[in-house]
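Excluded from the complex is one protein chain; the other protein chains are retained at their positions.
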Amino acid sequence: MKPPKFDYYAPTDIDGALALIAEHGEDARFLAGGQSLVPMMNFRIAAPAALIDLNRIPALRGIRVDDAGSLHIGAMTRTRQLETDPEIAAANPLLHAAAAHIAHVQIRNRGTLGGSLAHADPAAELPGIALVCDAEILLHGPNGKRTVASDSFFDGVFSTAIADDEMITEIIFPPWPNQRRWGFQEISRRDGDFAMIGIAACFDIGGDGLIAGARLAAIGAGDTPLRLTSGEAVLTGQAPGQALFTDAAFAAIDDLRPGNDIHASAAYRREVGGVLVERVLTEAWGRAL
Amino acid sequence: MTGLHRIELTVNGNPQDCEIEARMTLADCLREKLNMTGTHLGCEHGVCGAGTVLVDGVAGRSCLMFAVQAVDAEITTIEGLARDGKLSALQQAFHDNFALQCGFCTPGFLTTAEAFLAENPVPTRAEVQRAISGNICRCTGYVSIVDAILDAAERLRAESTP
Partner (left out) sequence: MTGTAHKYIGKSVKRLEDERLLTGTGAYVDDLKLPGMAVMAILRSPHAHARIRGIDLSAARALPGVIDAFSAADIGPELPLIPIRLAPFEGFERFLQPPIAVGKVRYVGEPVAVVIASDRYVAEDALELIDIDLDPISAVTGIEQAVAGDVLIHEDAGENMGSRYTVGRGDAEAAFADAAYTRRERFVTNRHSAAPMETRGLIAEFDAGIPLLRLHGATKVTYFNRRHLAVAFDLPEAAVELIETDVGGGFGVRGELYPEDYLVPIASRRTGRPVKWIEDRRENLMATNHSRDIVCDLEIAATADGGILAMRATVQGDMGAYIRTNGGVVASRAAQFLPGPYRVPSFSCDVQFLITNKTPVGTLRGPGRFEANFCRERMLDLMADDLGIDPAELRLRNLLEPAELPYRIGELVPGDVNATFDPGDYPSALRRVLAEIGYDDWKDRQGDIIDGRAVGLGIACFIESSAAGPPETARITAAPDGGIEIRTGASSVGQGTETGLAQIGAEYLGIDIDRIGVLHGSSTLLASGGGTFHSRNTVMAGNAVRLAAEALRDRCVELASLRWNTEADELSYRDGAVHRPDEAAAEPLTLAELATFARSRGGKETLSADAAFENEGKLSYSYGAHAALVAVDVATGVVEVKRYVLAEEIGRALNPALVIGQAIGGMMQGLGGTLLDHMVYDEDGQLLTGSFADYLLPTSANLPDITAIALEEFPSEFNPMGFKGAGEGGIVAVAAAIGNAVALALKPHSIVINELPLTPDRLRALLRAVGA
């Protein structure tokens, strides 16, 4: 399981990377953490003629919270940092908690947020978290920068809105009210495996005691992470409670688009997706803040 | 850059020169070019953990990195764990707790545990179990490995206590 030949480039800035991708076109791939791409190359499922290593571009690393409270995360930030960094834990506890579910520590040490979003595995955690948090993905291309909202970013299995000559440079998470309720649960065959189904949820409870800003997302239940808007609609403007969560789960199932694979059937994913929606909402509501 | 790359790696504190294709993984470079065969290939797709090495003290899958990527890093392999011919606390604890049978997965467990204990010197049993859940062993059933890591943690604490 040795990879095929490729030409290797290690630019030190974003412009350099963009110039290389423009030159090599679709024969080239960016190398971020390598935890998804390199296995594919070792299996010879992926055979890029050129690899553009992003690990030497300082501008792609680093996190900061801006004055408005938005969390800016460099595309090459390791998922291990998402799991351990107290600044991230404070700025987005859902992202922080979900990161711990990704694979195993050795993978998280190398894998990156930008890489995970660009790879767009339908069962991966980070695309689901980006979606449920309404994160924005900042893209650089030869014609400048543009921002894509996460709900327009994922368009199919391993397929995103990134153009052939663009790259992700930063992911921006909106400000996180510190009273926000949140939860994330997934079912996988073993700890660290891809989720057969996973649910992320967050909502706010207004001064009137009613739910506002309800967001529900599923991973492993379609070609992309999915917003479960039918479930969100049931929650919005209602007082939180077990019966409401059950109703929301029931409605949310309609938004799932699961497939069959050797680990789980579509029927399993649909059914257990509903179970997880209920559990995650209960967990979120019960979370001490 | 095409064709062969002449690179210098720092492995277990020593500079090592070699000439390789870009596609040569760090694992293969260690094993084939630098004759350090202690790092093992169990799957070549990043699941089994037998090829785990430390890159600047951080555990990573050497089958998922290309050697050309490792040029500015300090690589630590199983060959670098013993100091002055003396087994490390972890190696000794593995021996004393029967934490290896065929030994093929052992390099990956040792490097993973080394990094883990550096970060978490007073772990709980559950934390150890979680920390090594990315390494597969077919022989031991893991219990003795967990025991060994906890044992090593105690020894290291005792050593560092004046």
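Annotations
Per-chain residue numbering starts at 1, and chain names A and B are given in the order in which the chains are listed.
Simple rule for what comes next: contacts are C-beta pairs under 8 Å (C-beta built on N, C-alpha and C of every residue); 3 or more make two chains touch, one makes a residue touch a chain.
Model, not experiment: these values are computed from the prediction.
The missing chain, though absent from the display, is touched by one residue of B:Cys48, B:Ala73 or B:Leu150; that residue is B:Cys48.
Although one chain is not shown, part of subunit B still touches it, namely residues 21, 23-24, 31-32, 35-45, 47-48, 50, 77-79, 81-82, 87, 91, 94-96, 98, 100-107, 110, 128-130, 132-146. Residues touching the missing chain, restricted to subunit A, are 1-5, 39, 43-44, 187, 189-194, 196, 262-265, 267-268, 271-272, 275-276 (touch as defined at the top).
The definition used in the following text is that only the chains that are shown with their structure count from here on.
Those residues of subunit B that touch subunit A in the shared complex are 1-2, 5, 21-23, 25, 28, 44-46, 49, 52, 58-61, 63-66, 68-69, 112, 116, 130-131, 133-134.
By the touch criterion stated above, subunit A contacts subunit B in their complex at residues 1-10, 31, 34-35, 38-39, 41-43, 51, 53, 55, 80, 103-107, 109-110, 190-192.
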